[in-house]
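First up is the structure itself, then whatever we jot down about it.
A single protein chain has been removed from this complex, and every other one stays in its place.
Up next, chain A:
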Amino acid sequence: MEDDAPVIYGLEFQIHVIDFDDENNIINKNVLLHQAGEIWHISASPADKGVLATCYNKTADGKVVTCAAVWRMPAELEPGGHESPEDAASPAHALELLCHLGPAAHGSTACVAWEPAGDGKRVISLADNHILLWDLQESSSQAVLASSASLEGKGQLKFTTGRWSPHHNCTQVATANDTAVRGWDTRTMSQIYCIESAHGQLVRDLDFNPNKQYYLASCGDDCRVKFWDTRNVTEPVKTLEEHSHWVWGVRYNHSHDQLVLTGSSDSRVILSNMVSISSEPFGHLVDDDDLSEQEERSQEPPQDSVIATYEEHEDSVYAVDWSSADPWLFASLSYDGRLVINRVPRALKYHILL
């Protein structure tokens, strides 16, 4: 599993690559230098393990501008590669800049998202009120702007986050600006749907349900997590109000979409079981012969519930994510630099599998 935990120390901006050895519960850490500026957003290419994109702050002439760029990690530090020596004193390696994503004239880039199922050749970046679709050519050393779209309207509209939908042949992207969530078609760069006032205040994060086509989760500063069916945007399918402060991250489990992870600035990570709106509301189909009479009677429609609340963090949790290698593993990161790796409770895991 690879995990990145940017921590900001003075003038040295670093990326920590942390190797988690599942069997032995050992953590290895490697540090990479990212001298270009302070990192605000980071995402890894789905195709190439060593390539990642960052949005970083550059301070110039008393102004802060957020730029985006694509980098490559040095080969020997690629995660999953041969074991690196456990040497805390090894010198930090530097990232190799592959290409910049556009001139900063577009505005401050809030987020960069890779096309999920593609071969790492297409990225979307959100800068101010523009969506920019890039083609990475010549092994990602050059970024060509394929198409773009802008959000028109009153006032200063600014995208805060975006996410690529894994369905529909990867042609849909959802973005959030202020309290609205919009869906875009990347082939025509036009807006498909718009959920006005998705949340009472700012929308912080989005995620798509990996198994159900039209389902989307969003979380925001009104302390709520809402699940939407993009075919009917007037009302959320479900609303969760488990957190007591802003919810910064929401993530579906990659394979079992009833498991939803949320992290919030009330220092908690909550794992919820959203069975009623998942793709397998009633579990696996079982042969009637196997069911005894009593079991049949006790089968009721499953209830959504909070599986567990993780309170290991002492400060606001800003990022949560699932492992792409093991569907039962997840990590959360908080302001004080604490990275916590947790597992789904075993009882639930067997319940889902069996």
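Rule of thumb we're sticking to: a residue touches a chain if its C-beta (ideal position, glycine included) is under 8 Å from a C-beta of that chain, and two chains touch if they have at least 3 such contacts; residues count from 1.
Criterion: contacts and distances are computed from a predicted model.
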Message: Missing chain, UniProt name, options "Basic helix-loop-helix (BHLH) DNA-binding superfamily protein", "Vacuolar protein sorting-associated protein 51 homolog", "Nuclear pore complex protein Nup85" or "SUMO-activating enzyme subunit 1": which is it?
response: "Vacuolar protein sorting-associated protein 51 homolog"
- line: Among A:Thr59, A:Gln137 or A:Ser255, contact with the omitted chain is made only by A:Thr59
Of A:Glu115, A:Asp205, A:Asp222 or A:Asp257, the residue in touch with the unshown chain: A:Asp222
Field: Residue among A:Ser265, A:Ser278 or A:Ser332 touching the omitted chain
entry: A:Ser265
Statement: Residue positions on chain A contacting the omitted chain are 8-11, 38, 57, 59, 62-64, 200-201, 222, 244-246, 265-267, 314-316, 335-338
